[in-house]
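In this view, the complex is presented without one of its protein chains, the others remaining in place.
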Amino acid sequence: MKNEWLKLLVKVLVFCVLLISIDFGYGKICRYMEERSTVHNPTSFTAEYTMWHVNEDVLIIGASEAQHSYVSKILADNLGMSVYNCGEDGQFFYYQNAMVNGILDRYCPKLIIWSVNPSFLSFNPLAKERIGALKPFADENAYCRDMLRIKSKYEPLKIKSSCYVYNSDILPFVVSSISNPVTDNNWGWVPSNSKASPPEIKEAKYVNETDETCLSIFDLTLSRLKKNNIDVVFVFTPSYETGVYDTLDSYHSLLNTTNKYGYPIIEDLYHHDTLMDSTLYRDNMHLNKEGAVLFTTMLTEKLNYK
Amino acid sequence: MTFTSFEFLLFFPVVVLLYNIIPQKLRVWYLLVVSYVFYAFMQPVYLVLLAAVTGITYGFTRWMGATDDDDKKKRIMIWGIILVLLPLFFFKYYNFVNESITALLTAIGFHTAIPKISWMLPVGISFYTFMSIGYLVDVNNEEVEVETNIGSVGLFLSFFPYILSGPIERAGNMFPQLKKMPTSQPSDLTAGLKLMLWGYFMKLCVADRLGIYVDAVFNNFVNHNGTTLAFATLLYPIQVYADLGGYSLLAIGAARCMGLKIIPNFNRPFFATSMSELWRRWHMSFINWLTDYIYTPLSFALRSWKIWGIVCALMLTFLVSGIWHGAAITSIVWGLVQGVYLSLEALLQKKRSSMESKHNLNKKWWYILICCVVVYLLFAFSQIFGRCATLSDAWIVIRKIFNVRGSLFEEVTTYGWFSILILFVKDFRDEFFPNQFRLFESSHIVIRFISYAVIAFLIVSIGVLDGGQFIYFQF
Partner (left out) sequence: MERELIIEKLTSIFHDVFGDNSIVLRDDMTAADVENWDSLTHMLMITKVEEVFGIKFKLKELNKLKMVGDLITIIESKLQ
């Protein structure tokens, strides 16, 4: 009987060694292809491109509303500086702070235009779930490692596995690596060419409470930006919604923190009369191509004025 | 903590190790504590309910055991069943019944304000309630002996591998094993871990991957055309099979690691050539429970009505099945549709049999294929009612499927298709070539190891690891 157990133990150990080897090899392959893919196709690998490659003077930070609404070229032409739109679909508070801090580890842009909303500092379960997008950077970036702990206390253990870190990434890497390089003429902006019918107006959903963890992370990030003399402008990106937010606790936390560091929030384009036109929107949360052009033009006037 | 959470991967090996170290006499109590701790990770408050149902089950079965009078025994059983059903009624069905009665009364002019209950549904309540009822009936029918050890009864109802989502176990299968509480053998660990490996693959690579797409379509059905809705409808049964089937394998595998054998729950359902065969392969523990405790007594009582007695028994049994699945009209309709399918099959059984033997159809591969496809389509159609939140949503989906064409929105992803293919190939091999192309069961250790490693690699590299709730959870 002891013999049987010993045999099983040996088999288990051999199997573990096999798994670890496969995991290690897979990690090496994925990392190589990740680097290649990022250079071949930046807009498909926005996180990697933002973390490792962007070096423009002006960066736009935000989620999908930023990605679709801020036309880099219009901003570049008007500001006379290079611009890159680092907006990423479905990536919210934690990701955005990680990207800003990751960028600051490499260089200091002149201006950051940060797309936010009145409930930016409240708890968003999706934001927490998607911290996983920072896994590939945890090895080299302590800030990302700390962020991952917010997702789950077991993340530091889980990310020891390359298969876990690169979960579901292999196919996009392979496709991009073997395709021809794609030139991004829009510098990160992804125009929305949707043919969907204009949305109907709806009530915005805000969250009142401030999340204290978000607040402290945000404060640290702004403090670091200030220390590095980087200008930051926060913008409430337009949405086709109505709603009153000036009584929200989370809004006041946002206002207080940005004021503390002397960073303005441009609010008046949020539900601006000119922009409250359903034909400018792909859906309630995102401007379409025409809307983006109009909005960015209006924004540049405000930035120039400032 | 669920089987697919990281904590479980840390919790489980420790549990198995300690199980084997602890003296055999204490293992029942040990596993009972472990099961209660497992449950407490999710809903500590409802442990009280679980303990109460355990107490009632134990007390009433002991009372039955001490009674010689058959009629009195039956009365005790009935009262036991009523008491055990009360929590299930209040937590799961009270609001539905309340709303239905209110709607009915309002329609005839009476306005009432019976308050709603907004308590969370205790996890696993449908499962342990059914196991308790099964045990009460088995004691009344003298199918099993009364268990005098309250720890065993407690463990039977709360055993952590199956409490969340089945299989629905039987006293006759579990109590003899709980008396022995065997030490794990190497073969148990190997067999158990293999089952769990495949279970994780089914759940994380197939079910959760499909779920992302199916949810995206059904949660936004108003904006999708009939082509997309039809496609998602066709994929949904695979999702449910992989989800519940995968989870069942995890439960069976986990118990097997401790030398305990739990009844199987799925047997390659999509190779069924008739609806009745599908229901002998799909959620087997549940259908066997229904057969033994609802269908058989009903069909026995109605047997003088011959085939119509069977039809009535089937309709009522599947009405119960629908109600068990959900406190909503859609669940009831789902159940009734299954009943209709099976009733029609029962009524046409003789004609079908004679046609098949006349033309020797059962040996023809194309006939088997056509039957499998038809059965799958019928089942997929019925699942629209299982998936939609309301009856009107279901009707909209059905109307769109038949009327609204358009371009297909397909986002299953290559990973999803690849995983479905692996699952299909494995099930196909198990069904038609059970002794050939063996990988997990190969006599060559290298082939076995590579197979385990490939599946483990696929689970971690393409499985949906972040999120993915198990559908049968709040049952």
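Just so it is clear, A and B label the chains in written order, and each chain counts residues from 1 on its own.
Heads up, the rule we're going with is that a residue touches a chain if its C-beta (ideal position, glycine included) is under 8 Å from a C-beta of that chain, and two chains touch if they have at least 3 such contacts.
What you are looking at is a predicted structure, and each value in this text was computed from that prediction instead of being measured.
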> What chains on display are touched by the one that is not shown?
Replying inline: B
> Among B:K350, B:R405 or B:H444, which residue is in contact with the omitted chain in the full complex?
Replying inline: B:K350
> Taking the entire complex into account, which one of B:T291, B:T413 or B:S451 touches the absent chain?
Replying inline: B:T291
> Looking at B:R62, B:R280 or B:R429, which makes contact with the chain not pictured?
Replying inline: B:R280
> Residue-wise, where is chain B in contact with the chain that is not depicted?
Replying inline: 141-143, 276, 280, 291-292, 295-297, 299-300, 303-304, 306-307, 309-310, 313-314, 342, 346, 349-350, 353-354, 357
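Going forward, only the chains that are shown with their structure count from here on.
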>> Quick check: how many Å separate the C-alpha centres of chain A and chain B?
In response: 40
>> Quick check: in the complex, which residue numbers of chain A touch chain B?
In response: 4-5, 7-8, 11, 14-15, 18-19, 22-23, 26, 129, 132, 152, 154, 157-158, 161, 163-164, 166-168, 170-171
> In their shared complex, at which residues does chain B touch chain A?
Replying inline: 6-7, 185-186, 189-190, 414-415, 445, 449, 452-453, 456-457, 460-467
